[in-house]
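Presented below is the structure to which this report refers.
Excluded from the complex is one protein chain; the other protein chains are retained at their positions.
Letters are used for the chains, namely A, B and C, taken in the order the chains are written, and counting of residues starts over at 1 for each.
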Amino acid sequence: MKRAAIIGVTGAVGQEFVVALNKHPWFEVKQIAASERSAKKKFVDAIRDPNSGILKWHLREPIPEYARDMIVESVDDIKTDNLDLIFSSVESEAAREIETRFAKDVPVISTSSAYRYDEDVPILIPGINDDHVMLLDTQRKNRTWKGFIAPLPNCTTTGLAITMKPLLDKFGAQKIIMTSMQSMSGAGRSPGVSALDITDNIIPYIPKEDEKVRIETGKILGKLVDGKIDPAKLKVSCTCTRVPVIDGHTETVFVETAVHTDPESVKKAMQEFSNKVSVTGLPSAPKEYLLVHDDPTRPQPRLDREINDGMTTVVGRIRDDTVFDNGIKYVLFSHNEKMGSAKGAVLLAEMLYKKGYI
Amino acid sequence: MKRAAIIGVTGAVGQEFVVALNKHPWFEVKQIAASERSAKKKFVDAIRDPNSGILKWHLREPIPEYARDMIVESVDDIKTDNLDLIFSSVESEAAREIETRFAKDVPVISTSSAYRYDEDVPILIPGINDDHVMLLDTQRKNRTWKGFIAPLPNCTTTGLAITMKPLLDKFGAQKIIMTSMQSMSGAGRSPGVSALDITDNIIPYIPKEDEKVRIETGKILGKLVDGKIDPAKLKVSCTCTRVPVIDGHTETVFVETAVHTDPESVKKAMQEFSNKVSVTGLPSAPKEYLLVHDDPTRPQPRLDREINDGMTTVVGRIRDDTVFDNGIKYVLFSHNEKMGSAKGAVLLAEMLYKKGYI
Amino acid sequence: MKRAAIIGVTGAVGQEFVVALNKHPWFEVKQIAASERSAKKKFVDAIRDPNSGILKWHLREPIPEYARDMIVESVDDIKTDNLDLIFSSVESEAAREIETRFAKDVPVISTSSAYRYDEDVPILIPGINDDHVMLLDTQRKNRTWKGFIAPLPNCTTTGLAITMKPLLDKFGAQKIIMTSMQSMSGAGRSPGVSALDITDNIIPYIPKEDEKVRIETGKILGKLVDGKIDPAKLKVSCTCTRVPVIDGHTETVFVETAVHTDPESVKKAMQEFSNKVSVTGLPSAPKEYLLVHDDPTRPQPRLDREINDGMTTVVGRIRDDTVFDNGIKYVLFSHNEKMGSAKGAVLLAEMLYKKGYI
Partner (left out) sequence: MKRAAIIGVTGAVGQEFVVALNKHPWFEVKQIAASERSAKKKFVDAIRDPNSGILKWHLREPIPEYARDMIVESVDDIKTDNLDLIFSSVESEAAREIETRFAKDVPVISTSSAYRYDEDVPILIPGINDDHVMLLDTQRKNRTWKGFIAPLPNCTTTGLAITMKPLLDKFGAQKIIMTSMQSMSGAGRSPGVSALDITDNIIPYIPKEDEKVRIETGKILGKLVDGKIDPAKLKVSCTCTRVPVIDGHTETVFVETAVHTDPESVKKAMQEFSNKVSVTGLPSAPKEYLLVHDDPTRPQPRLDREINDGMTTVVGRIRDDTVFDNGIKYVLFSHNEKMGSAKGAVLLAEMLYKKGYI
């Protein structure tokens, strides 16, 4: 068993880590950490709001037994001596400093954006750009670290990159226009979205989100050339919004491909990609990596977040687009707290373990 | 005072007509009608659900006094002898037959789609394509009607066409990619969207809606050439979705213009258009026809539906687009039950009255 | 295997039956039926809304394979020859006629109210009033039926009766004042609660509900005396409301007991009752029949509906009441579509099977 720690354990993503690592066959949680405020408390006490008395646990699964009474450490007290890897979901500006400190000793799988845009840091989606893993060697060398930092993309990028990969491979995607309708859990839990802001409402703006998606999509779908990532020649434009949905991001996508295609071929490309995806068989990998609905009323967050515990990217409404020269449009659904963050990070760790990086 | 009837008075749009015509300076409601099931009942009784006992009145305004105890007629019993105009919000397949019958005698302002796509029928948005009104003369002549049918567009088209008009005039819009996040009231009231379908959810599909918006936008923004409408040379592609919002449609728009422009110029073009719009001064016209926010978190349905009683089209997040050659993107909000249907229809009637058509 | 049919299969409760009987060890669904409108369609087609195209399936579980393509019969075409029992969730006024017809031949487990108030018909909650089952013999004899009708209570009564049973047994409950906050799924699916009625709202009235709870609670908790049910000497008063919650009813309860008690003793009484409840071991019985939280912020519908697949009645906030002489108050949660209807009906069938009635 590899010995793991969860950093930022009291937050939204941290809690998902707690669940995603419950009874994991390869990784065992040995330490959990959060900010000074939570330190020395039992996990179950650390996540209770002191004013309202409400347990800030919003996952459907109950708190796993192993974590319930585990003592939350201050991040500063985490010892890397007896750790094989760290899952980090630190969201504050402190992320860069904290992750740097740990990466000197041990691999860090991160959901934060702190390191995503560094040249020797790949943004990894297991199954999509596994070859970028090689950049971790460069990173180690450059920085003379024993560990490394392997970040996931922003949760809004995940579904877009996953669905675009087969289109890019097969039809040469060139332009993407995307509108996201993002769930409230994507905004964290402390305090998270206020009910007064979002009930019966839409917030058409999420700070920095449009840019993150644009840059990350190109990097993830890029090629490794001479040890560096050459971003995909993709123009991406998006508008990211927040809607009154608890879990799971919905995105409408309009794509221009290099060669002409049609909805049936796109569906087939996605299904074939899904059938042959590299991660099949890993403990956290879903039965279907990509699922395409014919029912035009799908994907729907309430129904599609249930599929394969949120690890499947779901697509529907594939149609010809009437604006682009070779245009295709579709709607996708991706679970922002499962494949899009914590459980996706565990899947990444599984892939890195198999490849000998952990 | 012109004497008016409301057809389809018990439905969502019909109820908005009841409010929009309350104490109107020019139009007085003389008759109200609905299906056989509601006939001979007082209005207040006709809109009560017989099973749950719930009054199906969802407007913030109380039921106006004049309508409360008015007897709902069967549509077949409406007499046009003492009517000067009819507001119709019939939604069933019966709309075409019913509106035809009335238009033989009297002008019909309609929110239904029954006649929208006929060649001699303009789709009118007061302030946007007032010159298309001339087509009503052709229509009368063609069909030897004393009245005419003047339909409004689909409520999702309204905001798009209004915001595109200044861009088309000034920068020559060529391509539009739009995603709508439509409110629940747009789906009517009998039974309307089920709470179990939409709570904590998104339905990414509204039957026929994508096509309606595509075709109507071109027609509305088209030119009258030799007595016929030549649709605007605009490529439009959209994905229409339903979200858990009570009133008001939000749309993300990505536009390619013929000449290069920038966000500041787009804002200016919209504001100048708004300042000079033709409908200013009509009883139902808003103080601002178009309103542009600098605040990137706007428009928001809960806040922006309040502005000028839902008659203002609200724009925000105007930015450069990174996909189109001359690209601009923005978010718009349009109240589907006010400017987008009943009160917009009353505004149209006011314009037609001023022009002598009623 | 006993051969079962589900009547009213397209409705909310009918769908829950489909799930509750999936891979059941004792009962196998041989026929499914609904109204004429759905007849001769595959189940998956029969539950799709023809206007919106939306699949009216709101359960988290996907449609079980066995039911997906099963042909829905018209109720009139159901043959009882090769059936051992019928699960009925017919909600219309037709329920009495339909259930009567079937009960002549075969046992009918019903969630409808049609027969609940007949003298020779027990209202059964497995684990609470199992001895009332004897009334089924009387019923058979009275009516010369081969089968019988065994109705469950209204879903709002279920949680109240279950939590009151240990209090009545131990402390002699005499008065109950209850306020319910009922979920939207309790109002069915055709059309069910309109989103425009309930979003950001409360409907403080559910037709006939207050009375149903009052009468049923007394009958369920009553004693069998000389082959008849002598209702419990309990005064019950309630106000039933509908709130914007998807699944699960929450109820605040204020009780006057005959002898003085205290919160700790009440908790203990409930737990002891739960530990010894008769249904333990049946396939659909939950691990905990009654669960008492110390956390004052529980029960919460979003969290507590997950416990034991909705078969556990959850209690919290047990406190001294300051109005009644011997007063206790608490909050309960009961899943209206699981223990409160379909899956509770399956549990009842299991009990009746064990007792030899099926």
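In this section, a residue touches a chain if its C-beta (ideal position, glycine included) is under 8 Å from a C-beta of that chain, and two chains touch if they have at least 3 such contacts.
Being a predicted model, the structure only gives us computed values, none of them experimental.
From the set C:L85, C:V245 or C:M339, the residue in touch with the chain omitted from the display is C:V245, counting the whole complex. The residue touching the chain not shown here, chosen from C:V108, C:V133, C:I177 or C:V193, is C:I177. Within the complete assembly, C:K329 is the residue of C:K56, C:R116, C:R140 or C:K329 that touches the hidden chain.
Contacts to the hidden chain, counted on chain B, fall at residues 52-55, 57-58, 60-62, 199-200, 295-297, 302-303, 306. What chain C contributes to its contact with the hidden chain is residues 175-177, 179, 181, 199-205, 214, 235-237, 239, 241, 243-246, 250, 252, 254, 296-302, 316-317, 321-324, 327, 329, 331. Annotation for chain A: contacts to the undisplayed chain at residues 51-54, 56, 58, 184-185, 187, 189, 191-200, 203, 205-207, 244, 246.
The criterion applied here is as follows: only the chains that are shown with their structure count from here on.
If you average the Cα atoms of chain B and of chain C, the two centres end up 46 Å apart.
As a whole-number value, the distance joining the C-alpha centres of chain A and chain C reads 41 Å. Residues of chain B in contact with two or more other chains: 199-200, 203, 205, 244, 246.
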